[in-house]
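Subset of chains shown; positions unchanged.
Note that the chains are named A and B in the order they appear, and that numbering of residues resets to 1 at the start of each chain.
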Amino acid sequence: MIIQLIEEISTTQKEHIVHKVESLGYQLSEVTTQKGHYLIAVGKKDFDIRSVGRLDGVKDIHWVSDGYKLVSKKWKVGKTAIDLGDGIQIGDGSLAMMAGPCSIESEAQIKSTIQHLLENNIRIMRGGVYKPRSSPYAFRGLGIDGLKMWYELAKANGLKIITEVMQVSQIDAMLPYVDVFQVGARNMQNFNLLDALGAVDKPVMIKRAMSGTIDELLQCAEYVFSGGNEKIILCERGIRTYEKAYRNTFDLNAIPILKEKTHLPVVADPSHGIGLRDYVEDMALASIMAGADGVIYETHQTPEKAFSDGQQTLNFEESANLINKMKLTSNLRASF
Amino acid sequence: MIIQLIEEISTTQKEHIVHKVESLGYQLSEVTTQKGHYLIAVGKKDFDIRSVGRLDGVKDIHWVSDGYKLVSKKWKVGKTAIDLGDGIQIGDGSLAMMAGPCSIESEAQIKSTIQHLLENNIRIMRGGVYKPRSSPYAFRGLGIDGLKMWYELAKANGLKIITEVMQVSQIDAMLPYVDVFQVGARNMQNFNLLDALGAVDKPVMIKRAMSGTIDELLQCAEYVFSGGNEKIILCERGIRTYEKAYRNTFDLNAIPILKEKTHLPVVADPSHGIGLRDYVEDMALASIMAGADGVIYETHQTPEKAFSDGQQTLNFEESANLINKMKLTSNLRASF
């Protein structure tokens, strides 16, 4: 059960509500975000919620039987759009496109990518400065210095930055230079990281883990929301199955299901999803038709020379082509 | 290696080719289909294939290193279209649409379905008369009598029939009444059934098994082809993964990959694919964008009363809506 409180609630009013709900055998968690003030009540007993709903200080109240609460569509029926500033939104009904290299490598690479994005009206740039790598001996990214260099160039060109944060201690240093924090698939259930991202006022995109269930992904979003941050985006990026013909099994089923279960925007990552360059376009377009609010993909001037993920990265010509087709596909779907 | 022979090859010519290839350490299988006459050579030794290619009686020759040979795009670069007669094709570049109930139940049900299909210009009707059921105590279909009744009504209305064949002994009886034999997911690797379907001159649609790999599916098609029947359609219908939010995980990755590896048409079955009615439309449209040559789905006048699979079956209004959107989606993709 979710109880939204009025903004100007008094201590007495809140205590009265808490007392009432706890007396019904429910455990309460208090959640304060940028946008609201909530009590989350977990329990089993059935009762008439109007008896709580009419108490002073209650703005709204709903049963939400799922394990996740505030991210559920049972709580908020409409769609949540995430505002990145400068008129750039994710989840507002238009298609959000995010592109860039797997790893940020050099100033020249950033510049060539920015030029490509500008030419194609893409306003959100992806790239990794902290890279989770299977091997400890592999390239782990340029770190905070790479991020700062990237930020200067991006800002000067009106681009927003989405990049992965790998641990709690990186958040503060990254904060001024990041527009969307990305939680990688391997960290989906890094609950401390999710808690900490709940305490910042920047959008967070959570990628589904390689074997993450739909339900778990939503619970992870609930961690960030209940930590205080309502600005959450979900991302499907491929799961693990028995099939070896592709790197991952991009699970497009997740898109309509997530959009039915949550009010948060849902984005597709076809590059990691299928993991093979030749099929990224098909899967990107399919994900739009399946209802994705956005597409994030990898592009690089010379994919064969990329520090990482070259085999799934588009060159700029392929990328420009894809952007054009994505727009047409998005327009068709919007007309349905 | 595939050696295509000329039609009018003489015994001496063929013996000469066989002798030459076997002397190189290769094992030969002879394949005669409706459309061609081939020798399939399996071996390891490297040699200049022109030494075989220039022999009398050889029409064409190619290395095909995959486990599957004749169904590979390395053998035939273009696309194979399957002709059902009366101008109805699958794989000719247009979108093939196939719809109907899970099970054929009654004359009234067939008639209502046919009317719905005619109103929407759908010319291939699906339906099961032999039903593979998990439980021996469940409804197993109307059998050959149901098929005959259906055939009369379909023929009178210019519709083609696609229906599942479950075992070798059913083929002969079904043959006059069927336009496309469907091999179900549970029978994908029923090699005797595939062998037997190689001996008929009717199109065969093979569904990917619940844990069938891309490679295995193509090898199963090779069984039918090498048995003598080139008229093969492949169908993706969802695989088994850890995720429990949907009945199956509809694997759209399979579509572009199959179309890269084989010249055969590839069809998508979103009804079984995701297994939940509310998401069939999204997945059907996504599969078209992913490159499917056709879509097969379940529709019923009153899905809630269907003998089987009601939870994934569209009613006629939903079906009509879907058909309209599929056409627009197919048109957009064709324009790319």
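Points to keep in mind about this one:
Keep this in mind: contacts are C-beta pairs under 8 Å (C-beta built on N, C-alpha and C of every residue); 3 or more make two chains touch, one makes a residue touch a chain.
Predicted model, so just to flag it, every value in this text is computed and none were measured.
The complex is built from one repeated protein sequence; 2 chains are visible, and the structure file as a whole lists 4 copies.
Please note the rule applied: only the chains that are shown with their structure count from here on.
Rounded to a whole number, the gap between the C-alpha centres of chain A and chain B is 39 angstrom. Chain B makes touch with chain A in their complex at residues 211, 213-215, 239, 241-246, 249-257, 260, 273-274, 278-279, 282-283, 285-291, 325, 328-329, 332-333, 336.
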